[in-house]
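One protein chain is absent from this view; the other protein chains keep their places.
Chain naming follows the written order as A and B, and within any one chain the residues start at number 1.
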Amino acid sequence: MNGLMNISPITSSIIITLLPLLAFIIQALLGKRTQSGFISLIAIVISTILSAFFVFTKIWMNTPQMVDYNWFTIGHHTFTAGILLNNLTALMQLLVCIIALAVHVYSKSYMKGDPGIHRYWMYLSLFCFAMLGLCISKNLLIMYIFWELVGFASYLLIGFWFTKDSAVQANKKAFIVNRIGDLGFLLGLATLYSLYGSLDLTELFALDGLFYNLPNQPTGLLTFSGICFFIGAMAKSAQFPLHVWLPDAMEGPTAVSSLIHAATMVAAGVFLLSSIFPLFNASVLLIITIIGTMTALSAACFALSQRDIKKILAFSTISQLGFMVVAIGIGAWDAGMFHLITHAFFKCLLFLGAGAVIHEMSHLKEINQLDFDPQDINNMGNLRKWMPKTFILMAVASLALAGFPLTSGFLSKDAILIATLEWGIQHGSFYLLVPITLIIVSILTSFYISRLMFKVFFGEFKLTVKKFKLQEASAIMLWPMLFLGIGCLFLLFSWNPLSYQSASIFKGLIVSYQFSEIHALHMLLPVGLTIGSLIAGSVAWNWYIRNKYPLNPQGNKWIEFTFNQGYINEFYSVIFVNGTILFSKGLFWFDRTIIDGLVRFVGEVTKGLASLSSWFDRIIVDGLINKVGSTTYYIGHLLRWAQNGRLQNYLGFAFTLVLIGIIYLILQ
Amino acid sequence: MITLTHFLIVSACLFCIGLYAVLAKRNAILILIGIEFMINAAILNLVAFGRYDKLVYGGQIFALFAIVLAAAAVAVGLAIILNVYQHYKSINPDDITDLRD
Partner (left out) sequence: MELIIFYIFSAIVLTAGLLVVSLRNTARALFLFFVVLFAMAGLFIFALADFIAITQIMVYVGGVLILMIFAFMLSNKELLADLQNASGKFLSLPNWQSILLSIGFLVVMVYSIMDWQSVDQPNWITTNIQNNQIIKSTDNTIEQLGIKFMTQFLLPFEVISIFLLAALIGAAHLSRREGNP
């Protein structure tokens, strides 16, 4: 037992990463026989325990540990693979394990009875393996491999119900958009390698790393590599304009949406940006900030008019990811990481709650054999009467999302907003647009989440059905939700509910800000935001519960515009999809007409040459031989006259010879 | 003045006509006529040269003999032709192809 208690963090990390892979392999081999998911659950439980007790406690606020293995050598270049355990990576690993554990437990009840459940557990384990591996990668190349694997697992899970055409289109779209990001990642990798000759995180970015020792690199290339890495993060973390895959990814099971597309995978982009933060120079950081702001604003607007409960949550995710990216852009990536962690808890909880609601609504649909969309919030109402526990937990999560005091979300959101304001004030003029936009987005956030809560849980139930049976979610679903709900409160992160700077996270992630602190804002902003959220909530109450809706729901152009997600999908479809199809048609025409024509032409030429040579052979070569033969025959035919038995012929010949003789004599 | 050459040329022409008749005709009688032509040409030649021979009159004597011989030849030839015709039923010399059996 003693030996067991002394497992080094490195070994634990390896075990943590490989256990889900083992679960994946075992389940892949067992196939349909493993339906209960017990193997995945055991794997993730052990991984969580190891991560909490053997890695996090040993690494947090201690010296980082790392290990390198020589992977392969090409010529003079050696690539290493390694494990890096510092504050950031250990934190990330623990987060992934905890959220995955909650989702695994929840899935046992949620996915019960699904015919493809054996595949579900398989893919879930694969995803956990890839995400855990990504967290602890020391070499950017290994991180790229896990990055791709995570995208692949997401593809498999989005298209889990592959018989549905919309699911297949969605997972194709997700994979292709992610591919664009992967291309950016790869370009960034290549540029970085060509500049520094190494892809190792510590070699590059540690305090005595190559990045600081070789300072005079061409700025163009550095900017280029920074932008390329950011493109990778853009696709993975659904920034504008590569966010189009995330709303469609809601075709997958809700548990998957909660794990992958809310808490962990989309956070991978933010994690990457934090890991290689020293690479970005001022122009790249500005671009990051601008795109993050645009993402936050556009997603919040689109969320305002969505009717599908999961789509609202998806746009909310995109908007919050925008927040995190802005935090990175202004240089406060610790605030970004803090928001990532708190967002993981409350967003996952929101999705799990939504999953419970959808589960009950589809159950209602089945027993009544009606045909309505179980995810449409216009079909729901007053559900808190039948699902009180779900309601309470979802309310806690919404308050965290809106940034109410006493929640963890309040701390993290304030961290970002205050930092943004300080940054904006420091730089002045147009830079202030960023914090102002983020404040507007926060108010919009509380509006749309209040809209969701009021429409689902308050008011009256909108559908009339014969057999009415709505019950609370099962206990197996509720326990993980409760656990996540506790995580939404401030207690987990800081003893002081109102000041974020005493959060323990900030003690671990040490970042020096480029802008000065303004103490007044630390008081003013939280108060102002809370008031704003309350106002937004009351407006939502007025509009949706008291039915004093001022706009025309059918014809209003703004509602149409935001409901159709700004027509971005249509834009992409026309430009890229149709463009590619047209291009491929053009290539097909080219291949058919020109290349095949060329080949056919060559064939025709060969045929012509062949016929020419056959003519030559027949007429000239054979003709020559035949001519020789016929000449011989003709000579024989002529000479036959010498002995044909005719008297006069003999006379003729005799006289001819005499004549010839006389001529000869004359000529002589 | 009629020189020797005139006679010689005429006799040459006549000889060639006779030669043609011998070689090209399918009728045995016409072949005989051809032979007659050739003999006549020779006689003309003899007579032409004989003009210059008063001593011996050789040319004219020989011409007389030639005429006699030609007549005999014709007689015998015709008899043969008639005989051959009785056997072969044709006077085309090309049809006379059998050896005596």
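Note that contacts are C-beta pairs under 8 Å (C-beta built on N, C-alpha and C of every residue); 3 or more make two chains touch, one makes a residue touch a chain.
As the structure is a prediction and not an experimental result, all values here were calculated from the model.
Chemist: For the chain that got dropped from the picture, name the residues of subunit B it touches.
Modeler: Residues of subunit B in touch with the missing chain: 1-2, 4-10, 12-21, 23-27, 29-30, 32-34, 36-37, 40, 43-44, 47-48, 50-57, 59-61, 63-65, 67-76, 78-83, 85-86, 89-92.
Chemist: Which parts of subunit A are in contact with the chain that was left out?
Modeler: Its contact residues with the unshown chain are 648, 652, 655-656, 659, 662-663, 666.
Criterion: only the chains that are shown with their structure count from here on.
Chemist: If you look only at subunit A, which of its residues touch subunit B in the complex?
Modeler: Those in contact with subunit B are residues 645-648, 651-652, 655.
Chemist: Show me the residue ranges of subunit B that touch subunit A in the complex, using the header's touch definition.
Modeler: 19, 22-25, 31, 93-94, 96-97
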